[in-house]
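Below you will find the structure I want to go over with you.
A protein chain is absent from this complex, but the other protein chains hold their places.
For chain A:
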């Protein structure tokens, strides 16, 4: 059983992007709650931000295999 530590490290590394994704959607929900008609406008922006934040977690997954 070699390499367990890198697995744990990857688990820890996902905390950052997880918080980021949570913040992005919290802001999106806040915005739509205050201004319901802005939902359609904000949705691609929120998804875009989510995708960019998530890329960091994906990098971690790939680095785990290297």
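The definition used in the following text is that contacts are C-beta pairs under 8 Å (C-beta built on N, C-alpha and C of every residue); 3 or more make two chains touch, one makes a residue touch a chain; residues count from 1.
Heads up, the rule we're going with is that contacts and distances are computed from a predicted model.
Asker: Identify the UniProt protein name of the omitted chain, choosing among "ATP synthase subunit a", "Cysteine desulfurase", "Hydrogenase maturation factor" or "Homocysteine biosynthesis protein".
Answerer: The chain we cannot see is recorded in UniProt as "ATP synthase subunit a".
Asker: Can you list, in ascending order, the chain A residues touching the missing chain?
Answerer: 1-4, 6-7, 44, 47-48, 50-52, 54-55, 57-59, 61-62, 64-65
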